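Report on the structure given below.
What you see is the complex with one protein chain gone and the rest in place.
For reference, chains read A, B and C in written order, and residue numbers begin at 1 within each chain.
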Amino acid sequence: MNRTSATAEEPFSILEADGKAGRDKDPNLTPELLKRLYEVMVTTRVLDERALALQRQGRIGFYLQALGQEASHVGAAAALRDSDWLFPAYRQPGIPLLRRVPLDDIVNEWFGNDGDICKGRQMPVHYSFRQANFVSISSPIGTQISHAAGAGMAARIRGDDTVFMAFFGDGGTSSNDFHCGLNFAGVFKAPVVFVCENNQWAISVPLAQQTASASIAITASSYGMPGVRVDGNDVLAVYRVCKEAVERARKGEGPTLVETVTYRMASHSSSDDAARYRDAKIHDEWKERDPIARFQRYLHKKKLWTEDWELEIHERARHEIHEAVKRAEALPRPSLDSLFEGVFMNLTPQLVEQRAELLALKGPESEELGHFPL
Amino acid sequence: MNRTSATAEEPFSILEADGKAGRDKDPNLTPELLKRLYEVMVTTRVLDERALALQRQGRIGFYLQALGQEASHVGAAAALRDSDWLFPAYRQPGIPLLRRVPLDDIVNEWFGNDGDICKGRQMPVHYSFRQANFVSISSPIGTQISHAAGAGMAARIRGDDTVFMAFFGDGGTSSNDFHCGLNFAGVFKAPVVFVCENNQWAISVPLAQQTASASIAITASSYGMPGVRVDGNDVLAVYRVCKEAVERARKGEGPTLVETVTYRMASHSSSDDAARYRDAKIHDEWKERDPIARFQRYLHKKKLWTEDWELEIHERARHEIHEAVKRAEALPRPSLDSLFEGVFMNLTPQLVEQRAELLALKGPESEELGHFPL
Amino acid sequence: MTTMTLLEAVTDALRTEMRNDDRVVVFGEDVGRKGGVFLATQGLQDEFGAERCFDTPLSECGIVGTAIGMALYGIRPVAEIQFLDFIYPAFDQIVSEAAKMRYRSGGEYTCPLVIRSPYGGGIRGGHYHSQSSEAYFCHTPGLKVVIPSTPADTKGLLIAAIRDEDPVIFLEPKRIYRTAKGDVPEGEHVVPLGKGRVVREGTDVTVVAYGAMVAICEKAADEAQKRGRSIEIIDPRTLVPLDEPLILESVKKTGRCVVVFEAPRTCSYGSEIAAIVAEKAIGHLEGPVVRVGGFDTPFPYSLEHLYMPDVRRVLLGIEKTFNW
Partner (left out) sequence: MTTMTLLEAVTDALRTEMRNDDRVVVFGEDVGRKGGVFLATQGLQDEFGAERCFDTPLSECGIVGTAIGMALYGIRPVAEIQFLDFIYPAFDQIVSEAAKMRYRSGGEYTCPLVIRSPYGGGIRGGHYHSQSSEAYFCHTPGLKVVIPSTPADTKGLLIAAIRDEDPVIFLEPKRIYRTAKGDVPEGEHVVPLGKGRVVREGTDVTVVAYGAMVAICEKAADEAQKRGRSIEIIDPRTLVPLDEPLILESVKKTGRCVVVFEAPRTCSYGSEIAAIVAEKAIGHLEGPVVRVGGFDTPFPYSLEHLYMPDVRRVLLGIEKTFNW
């Protein structure tokens, strides 16, 4: 009578080592979409590299890479319509690119300058892109999960057919909001696709210390929704699985939990050194499964990839980022006034008074600050 | 590739309608234990009735019955040794009786008088019985779940073989602490038995609005532990399932989630009227499965039950409660001084000052208070 | 005008705004079929259907988290937390998300939502059904905090809160849910956030009080009057943003200030009022600024009537501003 714990099923995958698609599995996407996915993934990698370099040069304060996870989030988000909403975590830099957010909007955020949409309020990579239905990112892990559930509930109440996609990591599954967010979504049949990018690590904590569950996907049954494990380094597989989940959601059949099985190739962030706690061997194994190289072989086989094109993507990305960085560095900090704006829609009398206090100060501003996280 | 949600398995049960035990299922408990379980269950019911009557007469401020759930919690707790710890919710009144807590300690708590162990700090039924390893109950739903996990972790660290049992309701499974408590217990293999008394309702919210999961037990796999569904109105089944879980825990094999499927026969509390939101028909169906009547038939068959004995239990319970109430009502309120004691181990200077302020007051105390919850 | 209780005014406000704006939805634990444990949402599910007035699972974290998601998407959530004592599982969502959404996104995303919750002592609810934790929310930039003390203000302020473009914590003094009765305008009635109310005029001492403490202070003022003290009572109604001028002008007139509140004293809203007065009206003060509040202990059950400020304690506080 004891229901013992389930074992993890193999992640669904399509792309084989040699670049072929598994029998009967190829979603047969249009060449345009295939090329677009590839371009975004490569550009994402270039962007990530450049940003980390800027951090190492002391030009921006912090950065967080998605190295190795490009297929996982780009493939998922590509399953949506542009009118669908995203509730991202901080490790999906490819999504703004996919949604054609201007590079300047991305780069200005790193610098927290006067051109930053967020007015320099948050650390780098905590984007907000309303035009792209990309909801403001915050640092506390997991909180966006119940937001997505709520937005989905709202769309149902309004009778809209918008679909919502929330991203979070394996660490995020331990959060309060994972539990209540999936629970509410299940009970209210919210049109949400929950994408857990299981990259095996939460900073220095490995998956086995995060949960005793055999997989993330099986936790879906706690919430009465389907759970799917998919190879997160296989952009076609991720796309296909998410497409099905999106369709279900749009038809009013409720939420899905998708676990993309992948690996965090970089350190957690620019402040972290994974060599302190992580085995290099496993790292090398995952390198073999690089999502860009795998997808490249597939495109190559389909005659959609050439070396020239590859070079072109790299060149364009480097150039455009370079230009955007140049413009960003020329911009000043947000104005002192801006410090008090947007706490509420209107300034309160108290904030007006506090602003006056600050404006009245004379003498040089002191700036003996430390570095993150020291 | 979509893992669709599991369906609920039938709860394990032993007692059949006619009082027989299912084939090969009878745990063959000693007559002493069988009689003790019955006596505690019946006494619990008498206690509950008396307390509610006191509340209706305006002699105590609040009460919460366990009508219909006597087998579920008494059977579970009976699987423990006295040295094992309990982290109860508010609907397990039979456990203090099982652990032979003096009636005066129970009754004084209802009155919040000077004899109350808790010094009148909490509403009725929020007991604490250190002597019985029965940890202080609080009102916020679910918080005790992670306490039990932590105590279990501590015992493992110390190398003790204590086992811990936490109780909570179906509503409690939606709490933050259900998720993190079971998660930590799973990861650290804490020797804990989590008992969810699924009585189908959380005040006026039915199970289907609480979770879309097919059952509570299947959520165990999210935490890498076994989950068991058991007939909560069948004291032998509950005992047997919990006994196995306790053994597993004691052997270092980790936690178990037990779902006792039962029904809240009474209104939520003395402040509630379930007729406002609940169908009487289902109620009647559950009445057929009354846990005391079912167990009585079994004992009767085993020649362990007589009408005289039944009367004797009732008489004794009524009499002893009556006497305890008489004594409790004769006791004064806790002293004014006590208001400031126990915030910390020692009074702080601030509390000494605040106490002096209160002691210096002259004139009659005002007492125009409302009733709970109005 | 209709005479109603404070509790009825809550329902009236919700009904009025649900009729007025179909984006308004009401939800929480037991608010649907049962109509709430205090019956504040009674009748709403019948009138507006289960899509707009519904029960949730037992998770305050989920209630507030999903409310934020709804507000982001553009509807107007009014979430009930059954007792303020149970709001803490949602604290992260309130403090880290609702309060900061507009600021952190440079105004791209906003959180117009209302969290309603009964608060305060006086109903024999003991430890966990009696607390006054307004200070936590007042200390959090980005939240507005509102506490009414009369039925008319309840309706007007709750409607204003629902229409506000920012998150509002709306705390209802449950002790006077049924005892506070008064005339309430029918239909539309808005009391703007940020404006306090002079409950009664006086010349000798300014007493600042809100929620259930206002009525206690009125009784104390009657008593004080008999002893020749003229008391001015100010009810700020909105704790954040505060109507500072109203309080400061009064204190400048009377030269004395007592703040009355139920919460534990340390870092309370009473401390805040005292600090403002000590910073901005020091030249006019003729005595100490006195806080009459709860004690720095958890909330008790049996001795509740001693824990909460009563007429005796308010009078003693008033006297302290003269004799110190």
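Going forward, a contact is a pair of C-beta atoms (placed from the backbone, for glycine too) under 8 Å apart; a residue touches a chain by one contact, two chains touch by 3 or more.
These figures come from a predicted structure and were not determined experimentally.
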Contact with the hidden chain (one of B:177, B:197, B:244 or B:259): B:177
Sole residue of A:40, A:299 or A:343 that reaches the chain not shown, by the stated touch rule: A:343
Residue touching the undisplayed chain, where the options are B:25, B:45, B:91 or B:147: B:147
Touching the absent chain when the full complex is considered, from C:48, C:136, C:177 or C:210: C:136
Touching residues on chain C - with respect to the absent chain: 85, 88-89, 91-92, 95-96, 99-100, 103-104, 127-128, 133, 135-136, 138-142, 240, 263-264, 266-272, 274-275, 277-280, 282-283, 285, 287-291, 295-298, 324
Residues in chain A touching the chain absent from view: 61-62, 112-113, 116, 119-123, 126, 138-142, 171-172, 174-176, 202-205, 209-211, 271-272, 276-277, 333-334, 336, 338-340, 343, 348, 350-351, 354, 357-358, 360-363, 365-367, 369-374
Residues of chain B (touch criterion as defined above) contacting the omitted chain: 85, 87, 116-119, 121-122, 126, 128-130, 135-136, 138, 140, 143, 145-155, 157-158, 162, 176-177, 179-181, 183-184, 187, 341-345, 348-350
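The rule we apply is simple: only the chains that are shown with their structure count from here on.
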Taking each chain's C-alpha mean as its centre, the one farthest from chain B: A
Centre-to-centre distance between chain B and chain A (centres being mean Cα positions), rounded to whole Å: 44
Whole-Å separation of chain centres (CA-atom averages), chain A against chain C: 39
Distance from the mean Cα position of chain C to that of chain B, given in whole angstrom: 35
Set of chain C residues in contact with two or more other chains: 56-57, 59, 61-62, 89
Chain B, residues touching no fewer than two other chains: 174, 176, 209-211
